[in-house]
Every structure is written in C-alpha cells, then in structure tokens.
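One structure below.
The other protein chains are all here in position, but one chain of the complex has been omitted.
The letters A and B name the chains in turn, as written, and every chain counts its residues from 1.
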Amino acid sequence: MKNIKNMDDFNEFVKKIQKENFYREPIAWGFCRSEKGRVEANRTLSASFAVVNYKENNGSAAVILWALNEYATKKSQTLDVGGSELVFTLNEKVLDKIIKVFEFLIDETGGEKHRNLQNLLIMKEVIEASSEFEDDPNHEFRVAFMFADELAKSVEVAYLKLYLLSLNKVAIRSLNLNGIFALLPNLAWDEYSKPFELQWLRENEIWLKMNGIYPKISSVDKFPRYLSHVIPADNVRILDDAKVRMGASLGAGTTIMPGASYVNFNSGTTGGAMVEGRISSSVIVGEGTDIGGGASILGVLSGTNGNPISIGKRCLLGANSVTGIPLGDDCIVDGGIAILEGTKVFISEKERANLAKVNADFKFDREIYKGLELAGLNGLHFRQNSQNGQITASLSKRAIKLNEDLH
Amino acid sequence: MKNIKNMDDFNEFVKKIQKENFYREPIAWGFCRSEKGRVEANRTLSASFAVVNYKENNGSAAVILWALNEYATKKSQTLDVGGSELVFTLNEKVLDKIIKVFEFLIDETGGEKHRNLQNLLIMKEVIEASSEFEDDPNHEFRVAFMFADELAKSVEVAYLKLYLLSLNKVAIRSLNLNGIFALLPNLAWDEYSKPFELQWLRENEIWLKMNGIYPKISSVDKFPRYLSHVIPADNVRILDDAKVRMGASLGAGTTIMPGASYVNFNSGTTGGAMVEGRISSSVIVGEGTDIGGGASILGVLSGTNGNPISIGKRCLLGANSVTGIPLGDDCIVDGGIAILEGTKVFISEKERANLAKVNADFKFDREIYKGLELAGLNGLHFRQNSQNGQITASLSKRAIKLNEDLH
Partner (left out) sequence: MKNIKNMDDFNEFVKKIQKENFYREPIAWGFCRSEKGRVEANRTLSASFAVVNYKENNGSAAVILWALNEYATKKSQTLDVGGSELVFTLNEKVLDKIIKVFEFLIDETGGEKHRNLQNLLIMKEVIEASSEFEDDPNHEFRVAFMFADELAKSVEVAYLKLYLLSLNKVAIRSLNLNGIFALLPNLAWDEYSKPFELQWLRENEIWLKMNGIYPKISSVDKFPRYLSHVIPADNVRILDDAKVRMGASLGAGTTIMPGASYVNFNSGTTGGAMVEGRISSSVIVGEGTDIGGGASILGVLSGTNGNPISIGKRCLLGANSVTGIPLGDDCIVDGGIAILEGTKVFISEKERANLAKVNADFKFDREIYKGLELAGLNGLHFRQNSQNGQITASLSKRAIKLNEDLH
C-alpha cells in the first residue's frame, strides 16, 4: 500500500483491492462491540452496532477486507470471503492498519461525517484505555460482513440483520431470518441491558444475593429490546421499552402505548401509526392506522395458517378486536369482535354495491363470505349486529369520505 | 426589608408585599429542579417538584416574588407578573435573599414543618456543593408560579399542572392541558428516569456503544412516569411503573396490575379501585370499581366522539370488555362484550321496571336503546345472550342488593 493522501489515492487503492480474491461486495457490514460470555468466554452473547452500512461505503469495506487479509497472510492464513458472512475480531494492529488508510480524513471527521472512521477511532481509544486497566475482558470489537442473505451463522450477523430491520434499511419480511431462534442464546438482561448467561447467575447466585447485588433482571430472552440498540425518529414514542423487540421496524410518527401492545421482531409499521395492541411477527401495519387497545393481529405462527398479514393505511382495529386476515386501506374492525380466516361474514346487496366501488377487481356475487375471501379488500367495516349476533361487512365511513373526494 | 424575627414581622412584611405591583396571588407554585438539554442547553427537558403549593402558602410566594423583584430591579429589569405564569431561575444570591426572610423558622424546620423552607435550604446546599465540583451542569433550580390556568408556556408549569393532578390536589379534567403535547419535548428516559434528547443519543451513539455504556432507554415519550415523581398513598399498588403516566390521578386503595392495564394523564380513579384494564385520557373511575383484565374504557380521542367517560362506584367491567359510554353506579359489563355509543341494547319490560327503581329520572319507554341513550344510568348489567347474540341490559345484582337495603 502506498501512502493515501486524498480521495483520488483512496479510490485508486479501493479499485485495486476490488479486483483481489479477498474482496467481495457486502450487502451489509459494520463494526460492533460483541459482549462475550462469562461462562463461555468464546461465545458472543450480543452485539452492539453504532453504524450499519447497507449497500453503501463499499470502499471502506474494501479497505477493511484488505487489512484483514494482510493480517491473515502474516499468520499464513487466507481470508475466506466465499461464505455468506465474515466476522473478524479487531485487535489494535488491525485497527491501526485500517486507520492508517483513512488518516487523510481524520481532520474533517465528526458529526455525520465519516461515521465508520469515528467508530474506528473510538474502538482504538477504548482498546488503549482498557489495555491499561484490564477492567472488562467481557467484550471484543469485531467487524461483520453479510455477503449473502442466507441463514445467519454468527450472532453478529444475526444482529446485523435485526439492525437492518429496526433501522428501516430493509423492508419487513425481506430478510432471511430462519434459524435465528436456534442461533441466539437465551440470556438474562439486567437493568443496564447487559446480557448474562443464566448459568453464570446460577454459579454466582449465593455471592450476589448475600452481598445484596443480585442484578435486577429485566427480561430473559434471546432478543434484546429495540430501545437498547435503536434511536428512533424524533416523533416516535415508545412508552415501555419491553413492548418492542429488537428487529421490529417502526415508521416515523408511530406511538407504542404501554397497555396491551407489543411489536415483535420482523414486524411493525411503515408510517405513523397509533399502536395500543399486538403486532405479531410478520405483520405489517400501514400509515395512519390505529391499532386499538388490546387489539390482536395474528402472526404466521398463531392462527393464520402461515399467511402473513398486512394491514393497509388509515385502518381502525377497535379495542380488543382480533384480526386474522389481511386488510386493505380504510378498513374498520369494530371493538371486541374477531375476524378470522374462517369467520363467515354477511354483506347485504346494498353494501356489496358500495364496496364494489372501492374494490373494482373483486366480484361480490353472494351474501356470505369467509374472512379469508375478503383478504386485502379496501373500505371494509366489520361489525356485529348487537341484536342477532351476525357479523357483517359494509363500506366504512372512512372509505366513503375518500370515495366522495374522488367524485 | 427590615429584620424578620417572628411570625408577626413576617405577616406584616407579606401584607406590604401583597400591595405591590410585582405581587399576584398564584393558583399554584413550587420550587423545582429543571433538567436542561445537553444539545440545547437552554431548554428544560423535565422538572422535579418535591413540594407543590396549591392555593396555599401565599405568604411564602409573596416573599419569593419580592426577592425576585429585588434581583430584577438591581439588573434594571422589572418582574412581570401579568402573564398566566412566571418561571425564574434561582441562583445563590436569590436563594440567600429568600432564606434570610425565613431565618427565624430554620430551627423548627424538619419533617412535615416548613417544607418549602427545607426545599430552599437543600437547593442552596446543592448549589454550594456543585459550585465546588462542577459535576453536573445539566440542571437549574427554578421557581414556577401559575397565576392563571391557561395554556402552559413553560415545561415547568406544564409539570406543575401534572403534579396537581397526580398529587390529587385538583380534580381530573379540571385543568387546562391544551397544547401540552406540543410543549413537552419527546425524550428518551434512561434506567434512572433521567431524560436525554434523542439528538444527544445520536451524537454520542458510537462512543456510548463502543464503551459499553449506552443507556438502557426505558421509554421514549413526552411524559415521564407517575412513579418517577409521585409517592402514592400507602395502600396504592402499581405493579409496573410503565403503566401509569405522569398526570394520572389515583385514589387511595387503587391497585394497578401489570397485565394489560394503563392509566393515561388526566384520568384515573377517585377512590380504591382494582385496575387490570385501560383508563384512557379523560376517563374517571369511581370508588370500589373493578376494571377487569384487558377491559378498555375509551377516551375522548378514541371512539367516544369527544364525550369523556365517567364510570360510577362499585362497577365491574368484565375481562376484555369495551366500554364506550359513561356508566352510573353498580353497573356490570360482562366479559368480552363491547358497549359503544351506537350499540343497540334490548331491555325487557320486566327489567325496565326493575331499572326504573334505581333510575327515577329516566323514562324507559321502549325495548331497544342505543348505548349513548343509557349513559350514566345506575345498576345496568350488560350481557350478550349466548344463544342468539342479543346484547341486553338488566338490573345488576349489585344494584339489587343496594336497592333491597333501602327497603
């Protein structure tokens, strides 16, 4: 490597690297702090990323792969980028090698500029400080590359995928998350969101309890909480961090109330939404939709026969309603009723005509439909007749308004 | 100011002040610790009050206004009490000036006696200590006066209003809370209930995460939690602090279970109540009432067309029921059913006669009523006939018992 003095030098160097065998274009990559086990010191418990690169900053990725390859070569090893992912521990030597390439940028680094370089410099600073004090051997700095969206093999890449979802860099349901439950260890998370192996707690229980310093365990789970890793948009509100799992995706303007709500990983909202109910894994909720208190939207693992549910825009799921089918825009499910795949729904002749206006492609040809047959239609208002118990659908006033606006 | 040696001197001094232009009788006032922004150092993020004065201790208020005016005059400014509120930062000089007036009381201060004076002395102590160490510049001590219950202009007065509600000093719905969402900044609250600007977290994310000290964010909200500011009565139980927002009001003997419950600001209970469901903003629940697991009471912003709901005494809202109308005393809504404004309810001739006994002013003149028409009646038992789906109302056994007791 020749001395890199400016962007031209840098770009030339990158181009050279990108022709090498040890280079492969990553889909996503980032530096992370991996928390290691106390019982199993070689096991990664969790990983914190501050900067996540998704289809961007490939030049920096190239430089890092070059440095890793140099390091491997010195140890008579080869850097293998043939797998779907690569995770490499960053010691001071590797960090120095990488930072040297970026030295010409250090003066202009800060704020939103060169955040990967900021990350590099801070990792170096932490390593220098900790080598003096040896205060916490329970972590390592690493770099994680995802080259192909296959089954994650490392905790780091599993976290990288959860970050891609929670940072809204990829769409809900667009990543391969198979095997993630098997991969992530089940951990106790304390009052600072630090992970502990349950076995470590067992081994130290007497000492911790008799000293009065047994940690407050906030959760025992394979996943951390969204707010322990993600800084939401300024207009997002999450009134209880327990309610949103890491890997959830929240659109700007979304509010998660603390009553009966929950947003699982690989699910969420795509715009501003009021959430007082449950958004199960795989569920997508559209902008302007209101999930009422205690309303449940079923996930692929609970009652939908594997059909993931999308809820459209401006829908209202009433308090304590249950929705087991996908809905289009401007739909209403009245409070307290359940619309499942098999629920028989009556639609009067008049309402069939009304609904046809906002669902041009659907053939309303009879009185009774199963819930699943109505999947994805717009403007449905599901209600139960309080005098005879009949579940009906009619054109919702929300859709009527929109409909009239079009005239 | 002459030397104040006893209560007579003090009262005379206060009377003199109260004739001055810089005096105005406050509705409420108190000292607070204002937490300031780290990004915007002049912005108040939140305010903690330990002693809140509501239509009381006007003499002390007078002395404080006098001291503030003296301070302002020295700076060739005028103290303006013409607005609806006044918030003033307390530096050591102002504190000394105020404390000097109360010096004759210091010896008898402590416990429940002279709590405002205790507050003054402790603020002075903290300022003295921190001027030595400069350890936390992120706060200021302030005094906040609310002269008129208008739109709050400062975070301090907004908090003062929330305290008035949560300390049960004013009735739910009795304060002007307009504009409070626009006024309060949306913040990340950490494991110690300390507020952080989301922007500050963004600016420090890399450093915090790589050092392993990224805070556990417990919530992101404009409001703090009730239990971070309010010490409830000895017989109040709140099993999860996330469930009660600051500004809620809980009657002595109330229990808030952690399942699906929630109590929003400007809502709550007026006596002992069991709460396992949702009390939306503006809802008032009477003594002896049981809000079953997951039961929802709708708020003015969600399904009641702006009509705030009061629930009477000794009511039972069954598990997963939804109540969208006000109820009188001794009512029952069966588990799993929804009584909304438009729900048609059948009442038999016999039950109309029974209900008339406890609702003398209501004219039961037909079989079917809309939910809203029954608003506020006593002794209603709403149920759904499990063989034909019909929603009915009848006289509840609870009301029968009370009714018989009157014979």
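Operating definition for what follows: a residue touches a chain if its C-beta (ideal position, glycine included) is under 8 Å from a C-beta of that chain, and two chains touch if they have at least 3 such contacts.
Computed from a predicted model, the values in this text were never measured in an experiment.
Enquirer: Using the touch definition from the top, which of B:K16, B:R115 or B:K357 touches the missing chain?
Expert: The one listed residue touching the chain not shown is B:R115.
Enquirer: Which of these touches the unseen chain: A:A47, A:L165, A:A188 or A:I325?
Expert: A:A188
Enquirer: In the whole complex, not just what's shown, which of B:D9, B:E70 or B:E191 touches the removed chain?
Expert: Only one of B:D9, B:E70 or B:E191 touches the chain omitted from view, namely B:E191.
Enquirer: Of the residues A:P232, A:G268, A:G324 or A:G379, I need the one that contacts the missing chain.
Expert: That would be A:G324, which touches the missing chain.
Enquirer: Going by the touch rule given at the top, which residues of chain B touch the chain that is not shown?
Expert: These residues touch the chain not displayed: 31, 33, 35, 48-51, 111, 115, 118-119, 122-123, 126, 136, 139, 141, 191-194, 218, 227-228, 231-232, 234-242, 257-260, 276, 290, 292-294, 318-320, 334-337, 384-390.
Enquirer: For chain A, enumerate the residues touching the unshown chain of the complex.
Expert: So the residues of chain A touching the missing chain come out as 186, 188, 191, 198-199, 201-203, 205-207, 209-212, 214-222, 242-243, 245, 259-262, 278, 280, 294, 296, 298, 302-303, 320-322, 324, 336-338, 340, 343-346, 368, 384, 388-391.
The definition used in the following text is that only the chains that are shown with their structure count from here on.
Enquirer: How many angstrom between the C-alpha centroids of chain B and chain A?
Expert: So the centroids are 35 Å from each other.
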